[in-house]
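Omission of a single protein chain aside, the complex is shown with its protein chains in their original locations.
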Amino acid sequence: MKLLTEGKSKLALLGSVAVILIVFPLLVAGKPFTINICILAGISIILGMTFSMLFSAGLISLGCAAFYAIGAYASALLTMKLGLNFWLALPLAIIITGAVALAIGSMLVRNPGFSFVVLTLLFALVVAEVVGQLGFFGGWGGIIDIPRPDPIGPIEFSSNISYYYLLLFLLALVVTVFYALYTSRVGRAWRAIKLSASLAQTLGINAYRYRLLAFVVASSAAGLAGSFYAHYYQTVIPSTFSGWVSIYIQLYAVLGGLEFYILGPAVGAVIMTFAPEFLRVIKEFEPLIMGALLLAIILFFPGGILGTLQKLPRFSLASISARMKRIAKGVFTRDNLTK
Amino acid sequence: MFKYNVYGSCEVNAQLALQLVVNGLSAGMLYLLVVFGIDLILRSTKILNFAHGQFYMIGAYMCFLTYGVLHMNYFLSLVIACLAVATLGALSYLGIFNFVQKRFAGVGSVSFRLLVSATSSVGLMMILQQGIILLFGTTTHGLPSAFPQTITWDGVQLRAERLVVILLGVMFCFGLYWLLFRTRMGKAARSVSFDAEASSLQGINASVVYLLSFIIGCALAGFAGAVIAPIFVVTPVMGHSIIFLALMVLVAGGIGSYKGAILGAVLVGLFTSFGYQFLGGVSHMLLFVSVMLLLIFRPGGILGEALD
Partner (left out) sequence: MALLEIRSLGKYFGGLAAVRDLDLDVFNLEILGLIGPNGAGKTTLFNLVTGFHSPSSGTVIFKGEDITSLRPDQIARKGIGRTFQASTLFMQRTVFDNVFFGSHKHYRQPEWKALLHTPAVRKEESAIKQRVMEILEFMGLASLKDKLAGNLPHGYQRALGLCIALATEPELLLLDEPVTGMNPTETSALLELIRKIRDRGITIVVVEHNMGVVMSLCDRLAVLNYGQKIAEGAPEEVKENKQVIEAYLGKGSSR
């Protein structure tokens, strides 16, 4: 995994980003709508990272939405039908998602290549159909009135802000786990498999096993996002998890930079979540501009935004962190975010 | 897609069966047109065109405009719809995909390029989708049937319009076979899809072939949309799910094989027709699951080798 910088300056950059993220909601406390968008972006980041993890092992999956759905529905049902509280339902939902991923993945991962792409897409369609058809999952109307998480100590989940910090924590968790994987021998094995599965195998790397590992870990993260989503929106409907969602997830990684397994989807998800908000004023033309924006990014930023930026010499560490601080202050206090 | 208002009936009699077969075959023919379009584009230019459903939808809207609003002759409106979509396809290719392909030629792996072009097609999809909504609004439009007659055969009532679709589909298959296997252009297209570099050494201009393949592929989708417009309804969402069905038919039948696509389309058409009659909405789910299982145990689909 490549970050934009190396060494101790990396930590400094990370630290300043962390500070911004933590302090940010207090700056816009009066505008819950903004927080909502940030939460959406956060969920999208996790989902994008799901795609990237699979991509890092050489798998292109259009089925991330399926596990997003499984996590959401599992969590919703656990709390509503079994009366469990969220804090128990969340890890259980992750485990359930992981189990399904293991079962499905063990079959799908045998044939990487175009069939895998389509099979994952099919699986996403299947899941969306199943939860829509069967009454047990609430049918096409979905499940409503999903309970909020129980308060932990003095922290209640009655407003956006608590959810924001919860998501931030979950995001940090996911990023940490993913980063640990990417920098370990597992990540190296993935990259080897991605670049040349045959060569990797002659080195003693069991391609199937590592791909399956990527599949299960990534899908579990999607399940985590799903569970959070269910208890934030308090409603899950099948149309949220349609086939197109998977396709958008892949977009985040492509836009941000396919070779940046953590920051790439973050950048892409942020763009795809915030840009429509900026364009809200011209609602009728928003998809047109989004489409054009997508095309522009692909054409002018081959290798994604981060990929192209990395090649420009003026993006050294010092100027980047300084610039980031400036941008952060500017963007998040601008008025048009509050409409 | 054909949705029926009657379902759950379990009577099997010859008349019902025949009707279901006709419905299934006509649905299959439509899927076939769309699938061939996407397959042609995929194999020739290696672009996975997620905007394909939108070209289908635009064909339907063109038909609505010419046949429904302007009351032109139906066949004329079919032609106009095809031309309109073909033009749009040409513009899309020249304006977008041409640049994307040139930009990324030789960069990264095949799957990377596929992903990039697929992503750009999503951008195109957004533009086309919203474009139609802006131009035509979000209301559903119904069109008078182009062939409202009912043919009675052996005591069974069959709708002529469905039969026409089947006829068109069969004609199309033969036409495509002739085009791809008997004409120079078709052979050129097939050789380019196989090996672009070698083909250019033989004097075949790959860019022209790509452009033509894209145009024809889109035209096929538009044609399918125009054909179905009077049979079903014209809505802005009709393009959304057809792409998934098309991909499913494509891989179920087998990617490397044209016969497989035909077989896949016909089977899926019949499955949806019979399935909906006897099982209702669940049949849709069953279809996806069956195709999934098929692909797991036979990655090449029914007749093909997997495209890796």
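Should a chain be cited, it is by its letter among A and B, assigned in written order, with residues numbered from 1 in that chain.
The working rule: a contact is a pair of C-beta atoms (placed from the backbone, for glycine too) under 8 Å apart; a residue touches a chain by one contact, two chains touch by 3 or more.
These numbers come from a predicted model, not from an experiment.
Looking at the complex as a whole, the chain kept out of the display touches A. In the complete complex, the hidden chain is touched by one of A:Leu90, A:Ile104 or A:Ala200, namely A:Ala200.
Within the whole complex, the absent chain has one touching residue among A:Ile95, A:Ile144 or A:Ala180, and that is A:Ala180. The missing chain lies against subunit A, touching residues 180-181, 183-186, 188-189, 191-192, 195-196, 198-207.
Definition applied: only the chains that are shown with their structure count from here on.
By the touch criterion given at the top, residues 60, 107-108, 111-115, 118-119, 121-123, 125-126, 129-130, 133, 243-244, 247-248, 250-251, 254-255, 258, 284-288, 290-295, 298-299, 302 of subunit A touch subunit B in their complex. By the touch criterion stated above, subunit B contacts subunit A in their complex at residues 50, 96, 99-100, 103-104, 107, 111-112, 114-116, 118-120, 122-127, 129-131, 133-134, 240-241, 244, 247-248, 250-251, 255, 281-282, 284-285, 288-289, 291-292, 295-296, 299, 306-308.
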